[in-house]
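Heads up, one of the protein chains got dropped from this complex, but the rest are sitting where they should.
Take a look at chain A:
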Amino acid sequence: MSVSDNRNASGWLGSEQRRLLIQEYGIFLAFLILAAVLSVSNEFFLTAGNISNVLLQTSINGVLAIGMTFVILTRGIDLSVGSVVALAGIVSASFVTSSATAGISGAPYPVALGLGIGLLVGIACGAVSGVIVSRFSVPAFVATLGMLSAARGLTLIYGGGRPVPALTPAFRWIGTGNVLGIPAPVVVLAVVFAVSWWILNRTRFGRYIYAVGGNPHAARTSGINVTRIQFVVYVISGGLAGLAGMLLSARTGSALPQAGIAYELDAIAAVVIGGTSLSGGIGRVTGTLIGALIIGVMNNGLDLMGIQSYYQQVLKGALIVGAVMLDQKRNYGA
């Protein structure tokens, strides 16, 4: 059924088209409504400083959620990202700390080395999960649940359970610096988003990800290396979790072993709110970005209005379930 078939005489848009529009762009609408309500109800919401704050506060979850989108598009899930945040954060920090006792010998090393190590740690964690899921056909939920526990344990072993403080100003720049007035983590998020959008929408690899998630058997039959695709998405998610871990430690000024606990839940929430289907094959990275922004804007707005954080949790819960209800309707017919 094509869209034009539904154009009826009664108006500018048929009911079917209106429904499609709401489903496709509902998330943008929801975001705009939320932002409009907050702008009216709080005088500070729409100030440049606050917008910069919201983006800053969204950047870490945004990076994680974009990685999660790749995984969920292939019908997977990555529960380990919060622990990988902590592990990559603490390992990289040990290379760029000026503390005489917390770092490895010879620290601080140049920022590039610290960043490289952090990314490598994330990629390594993702690669392990990826191999277990793609080669050994272990359900992603189980494989990454294992990684969630193992990476947290490794974090505590590596740092002896202690934080790594006194990160060098050069390293902290990625969390606290500015590029033309835009906070550095926001720039990182923008780059991650742009590259991910390009991969998913403009490359063969991106199309394969959708194909694998939509129907793995059909994808295999048509010659796609499903195992490889399934492996790579976990590497991407792990690498981005490593990046997020460094943004976090650079922002707080100290890598903490307890960092990132339950971050996977906010990342999954952003993906789901953004309209990506947990059954794979359907979804947009743009939606994920909006989903992350909705969570960030909501938390910020409620903080500005002095509303207890407990309400934020209730609202977030309602939003997640509501988004999935919309998704079910889209998938299994109206």
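As a convention for this text, a residue touches a chain if its C-beta (ideal position, glycine included) is under 8 Å from a C-beta of that chain, and two chains touch if they have at least 3 such contacts; residues count from 1.
To be clear about the criterion, contacts and distances are computed from a predicted model.
Peer 1: Which protein name, taken from UniProt, belongs to the chain you can't see among "Putative zinc-finger domain-containing protein", "Sugar ABC transporter substrate-binding protein", "ECF RNA polymerase sigma factor SigD" or "Cytochrome c oxidase subunit 3"?
Peer 2: Answer from the UniProt record of the missing subunit chain: "Sugar ABC transporter substrate-binding protein".
Peer 1: Given the contact definition stated above, which residue among A:Leu200, A:Leu248 or A:Ile268 touches the chain not shown here?
Peer 2: Hidden-chain contact among the options goes to A:Leu248.
Peer 1: Go through chain A and note every residue touching the omitted chain.
Peer 2: Touch set of chain A with respect to the missing chain: 42, 44, 47, 49-50, 53, 56-57, 101, 156, 160-163, 165-166, 176, 248, 251-254, 256-259, 299-300, 303-306, 308-309.
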